[in-house]
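Here the complex is missing a single protein chain, while all its other protein chains stay put.
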């Protein structure tokens, strides 16, 4: 029952109990409202270097099992909860959350009034935070001095290309911090997938004779990604079906001259109603979003809006006017999340199949 | 034995995809007119027009084409006005439910040309079942469903048949 503290940039201190590793970490803090899927969330590379606060009061009842991993090990720098289940009873589990975090040297803190913390964060927006042993001046100094890296993509992208074989269409995925769910979905279509590092060149891509391109999701600020990649996207979209997810969607936007801004309040959850404009239908999907497309900058560009989040009007999907290229801000791989969100994958694979002549 | 091979949801997705493809190919919706071949082609055309409206907030005119007097394999003669919308100088999207031998489309093209001077004509079909007897192809296809000549394909629409689906028999 070791005491630990969660401290925020704005001076707030929250006292709680330690679990996971006794490490001291720093990161940007955000809250996630999903009631299920904690393992998928903790291992999503999009949350690399971030500290996650779960609003659901207890996590861990289903333990850790490797089917729910979205990456090798947790990507978050810290886990903040009201309560952590000490034991798990799910048959599939191989270890508890505590053990999982301990092995990967990630600290957790429990017994926090997460509702109060959430309400506070929704006022202040995201900020830097740290899980420490003592909430003294030294800790705060360190926290304030922290400079958040802008090399997120570089740190989470694969350094070398690799193949995820299949018998179907040839799909190239540009890895900006890819989550396993994307590969799993492509597997379901039996695609022959090659994953390339984020800084692949045009030749490297075209040499694989792809039938379609996927721009993966990933962590961090899309503006931190080199201009050359935007140029690559512009070239590829003219020649091949292209599908961007999350960060990939933001890059697709930037590549086409649309501005991307920091969101005042981020979206992390799976309960926002998203309208698909073309059918006027409402669907739900998991969101992990810190940046958004600037609505006012769409005019005059070659992309148009396909999906909108109805709680705040933020753009959730784009499509190119002239090419078979589109992107979504939300997560269509349902790991975790609502099943109806997979439709963009269906659409992409349809496009790819048609192009292949199938 | 009747079997449903495309359900309502899949049909919706197919129409959505066709709509996006139309925008892509036409670089927007300028000058577009949708002409549906009676009877089910009209309803499908309407659905496409609805989607275009949701996306672009502009009303695309939808016309009906009655080709009963143009079919070379039927013996009907009528003097109904075949086309009820102006297509001069327009980019026409001709819409039908099933593309099979191609004769219906050929008749439709005749009817269209006799009643206007479209700038461009593209063909959109919900189902392409193969077995062409004329050199006709669709620009936009919802589903490719290879069939044998013995089989029958039926597209159902909510408005007439009470449900959206594609059945094979």
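Note that the chains take the letters A and B in the order they are written out, and that residue 1 is the start of every chain.
Just so we're on the same page, a residue touches a chain if its C-beta (ideal position, glycine included) is under 8 Å from a C-beta of that chain, and two chains touch if they have at least 3 such contacts.
Basically, contacts and distances are computed from a predicted model.
Enquirer: Under which of the names "1,2-phenylacetyl-CoA epoxidase subunit B", "Carbamoyl-phosphate synthase large subunit", "Succinate dehydrogenase hydrophobic membrane anchor subunit" or "Phenylacetate-CoA oxygenase subunit PaaC" is the non-displayed chain listed in UniProt?
Expert: Checked against "1,2-phenylacetyl-CoA epoxidase subunit B", "Carbamoyl-phosphate synthase large subunit", "Succinate dehydrogenase hydrophobic membrane anchor subunit" or "Phenylacetate-CoA oxygenase subunit PaaC": the hidden chain maps to "Carbamoyl-phosphate synthase large subunit".
Enquirer: Which shown chains does the chain we cannot see touch?
Expert: A
Enquirer: One chain is left out of this view; which of A:83, A:99, A:204 or A:259 touches it in the full complex?
Expert: For the chain that is not drawn, the touching residue is A:83.
Enquirer: Using the definition of touch stated at the top, determine which of A:130, A:154 or A:334 touches the missing chain.
Expert: A:334
Enquirer: Just to verify: which one of A:2, A:124, A:228 or A:280 makes contact with the chain not shown?
Expert: The missing chain is touched by A:280.
Enquirer: Where the complex has a chain not shown, which of A:150, A:228 or A:311 is the residue touching it?
Expert: Counting the whole complex, the residue in contact with the absent chain is A:311.
Enquirer: Need a quick check: the contact residues on chain A for the chain that isn't drawn.
Expert: 14, 31, 33-37, 40, 55-58, 61-62, 65, 68, 82-83, 85-92, 113-116, 118-119, 122, 269-273, 280-282, 284, 310-311, 334-340
Methods note: only the chains that are shown with their structure count from here on.
Enquirer: How big is the gap, in whole Å, between where the Cα atoms of chain A centre and where those of chain B centre?
Expert: Averaging C-alpha atoms per chain gives centres 41 Å apart.
Enquirer: So in the complex, the part of chain A that touches chain B is made up of which residues?
Expert: Touch residues, chain A against chain B: 276-280, 304, 306, 319-324, 326, 343, 346-347, 350-351, 354, 358.
Enquirer: Can you check the complex and tell me which residues of chain B touch chain A?
Expert: 12-13, 16-17, 19-21, 23-24, 27-28, 51, 54-56, 141, 144
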